[in-house]
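Would you mind keeping the following structure in view while I ask a few things?
Here the complex is missing a single protein chain, while all its other protein chains stay put.
Now for chain A:
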Amino acid sequence: MSERQDVVVAGGGYVGLSLALALKAADPGLSVAVVEPKPPAALRRDGRASAVASAARAMLDRLGVWSSIAPAAQPITEMVVTDSRVGDAVRPVFLTFGGALEDGTPFAHMVPNAAMVGALLDAAMATGIGLIAPDSVSSFETGPGATRLTLASGRRIEAGLLVACDGARSRLRDLAGIRTVRWDYGQSGIVTTIAHERPHEGRAEEHFLPSGPFAILPLADDAEGRHRSSLVWSERSDEARRLVEGDDFTFALELERRFGRHLGAVRQAGPRHAYPLGLTLARDWVRPRFALCGDAAHGIHPIAGQGLNIGFRDAAALAEVLIEARRLGQDVGAFDVLERYQLWRRYDAFEMGMVTDVLNRLFSNDLTPIRLIRDIGLGLVDRLPGLKRRFIREAAGIGGDMPRLLRGEAI
């Protein structure tokens, strides 16, 4: 007889781990396993950082991991948006946001992925979640009482539900026969960490350059006390490849042209990677005994920094739907149960995908009339306190039909 699990989560990133943890915390009687292709040590070495919105932080707090992430987290205390060309000596500031919500908490933190995933892994181990790594789900066959998984190692598992948290290029989504709506922006996001002379004072900057948005996001100082920021730099894909694969000197030069000198001398303090940017939206989120969660359901443009936050929103909503079903004695893999999750999340993610798409098209542009329109728009937002508050709340991930965990409540 093969092993039986109530829920198998494919993908041990922050979405998969937080889903597993949320389920196990609410119902210790539920058997949950996470299957991850990378060895756990590699997950703890991820050099990237993510913007964690206030609502996502509340969820991490509720899951008991925020306290171990907090020392590495940098609150974003101010956000500046400019519209400029690369060569502009002075970048007119169109929009500034104080980085706090009405209650004084920062609307977001920059968190190193390694710290976040590390804390989630530790908590998952402590609550009795089975971590199967390195291994991956190579095939599955959905029967009436369970879905039968075969892992790459040959291990077999019967699962009540398989949740694919395996990223924007989800293989399990394809195996489930779920089609996507997708388009490629012809842009890539260059991601790296830089060190700079002067402290950033918790200020995040987003410069809308003609080739795409260029964001500087504040990181906590490293162990040697160096001031650091995370860069997300969009360029046309061919240009991005040239920059990432080229020599350090060219990269440093191009970096300085865009970054400016306001934080003093700048140098690279981490490896650089380029990720092709595209919009991928799954047409369906669920099948019997199968659900998509996080980027597997929606890979969106990082322009508004919302990818991670809607991923947490999915995890919180799915956990809530499944736990509610368990409390009623329902089968967690039943299609009508999973449909509630799809109904709750699919439109929201679609809307976010469209908004980020329009923002990107509007801002990755150098045509004078379009610049004029968007600058008037940004200027207006800056002068209308109500609208601005609304934007801050959106960026903090607050609003809509929020899952309980994102409100900081138990399921």
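Keep this in mind: a residue touches a chain if its C-beta (ideal position, glycine included) is under 8 Å from a C-beta of that chain, and two chains touch if they have at least 3 such contacts; residues count from 1.
Keep in mind that, in the parts below, contacts and distances are computed from a predicted model.
*Asks:* Going by UniProt, what is the name of the one chain that was not included in the view, given "Protoheme IX farnesyltransferase", "Phosphoribosylformylglycinamidine synthase subunit PurL", "Ubiquinone biosynthesis O-methyltransferase" or "Aspartyl/glutamyl-tRNA(Asn/Gln) amidotransferase subunit B"?
*Replies:* Spelling it out: the chain absent from the display is recorded in UniProt as "Ubiquinone biosynthesis O-methyltransferase".
*Asks:* For a quick check of understanding: of A:39, A:128, A:143 or A:271, which residue touches the chain that isn't displayed?
*Replies:* Residue touching the chain left out of view: A:143.
*Asks:* Using the touch definition up top, pick the residue from A:114, A:334 or A:402 that touches the left-out chain.
*Replies:* A:334
*Asks:* Go through chain A and note every residue touching the omitted chain.
*Replies:* Here the touching residues of chain A are 4, 27, 29-30, 143-146, 326-331, 334-336, 339.
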